[in-house]
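A single protein chain has been omitted; all remaining protein chains appear in their positions.
Moving on, here comes chain A:
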Amino acid sequence: MKRILFSLLLSSSVWAVQAQDAKYVAAMTKNIALIDSAHIKYFANADLSLFETEANAFERIATAEKDKWQPYYFAAYCQVMEALYVKDKDKVDGWADKASLNVDKALSFSPDNSEILCLQSLVATSRISVDPMTRGLPYGKEAAVLLEKAKKLNAANPRVYMLQGQSLYYTPEQFGGSKVKAKELFETALKQFASFKPATNLDPNWGEAYTKHLLSTIK
């Protein structure tokens, strides 16, 4: 009897842990799926509110979980999207600052993470739009250095090539941009996307459709 009871208690505590885990997985899965809706909402009517809601939701999960990098990563991701999309350039730095704080927290739990460095480079890129003439050089350089570092940590990360390509794609040729080189990088990225397997279902795995879209615009 005691044995049964003991095993019951044991299994129920395991069950509790699993439930906690399941709750985390469920919340993350749901919110990661909502990021797609945020993109759709933005493209449909330039509405960024869902990114803000989602960033806050990920921040709540991050604070409650305390030691996981993924929720911080996705909170930062949503905030970078705000920084990239927002029309009022006065607000870019505010969003980039928020994203940067979350990137730093994510890095504190997973220091040599290629994915987080990619996102960090995107934060730097987002700041350029405030004043391209004076910011293009310093932030462009910072972004490039971070991507190289990300590549060193994981050469199979497709987002490295996608972001490198994106930077060449949007930089005028006079400043060192090149559509030809961007195309090569997008093709490398797609190759990597094809074989890329995230470590867990909650790890970043985005950008394939976007890469295909950019590639399709290059003749």
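Just a few scattered comments:
Note that a contact is a pair of C-beta atoms (placed from the backbone, for glycine too) under 8 Å apart; a residue touches a chain by one contact, two chains touch by 3 or more; residues count from 1.
As a working rule, contacts and distances are computed from a predicted model.
One chain of the assembly is not displayed; among "Raffinose/stachyose/melibiose transport system permease protein", "STAS domain-containing protein", "ABC transporter ATP-binding protein" or "TonB-dependent Receptor Plug Domain", its UniProt protein name is "TonB-dependent Receptor Plug Domain". Check A:Leu34, A:Ile61, A:Ala76 or A:Leu168 against the missing chain and you find that the one touching it is A:Ile61.
The residue touching the chain not shown here, chosen from A:Ala33, A:Met133, A:Val180 or A:Ala199, is A:Met133.
Of A:Ala22, A:Ile40 or A:Val145, it is A:Val145 that touches the chain left out of the display. Summarising the interface, chain A meets the missing chain with residues 1, 5, 8, 23, 27, 49, 52-53, 56-57, 59-61, 63-64, 89-90, 92-94, 97-98, 130-131, 133-134, 138, 141, 144-145, 148-149, 152, 172-176.
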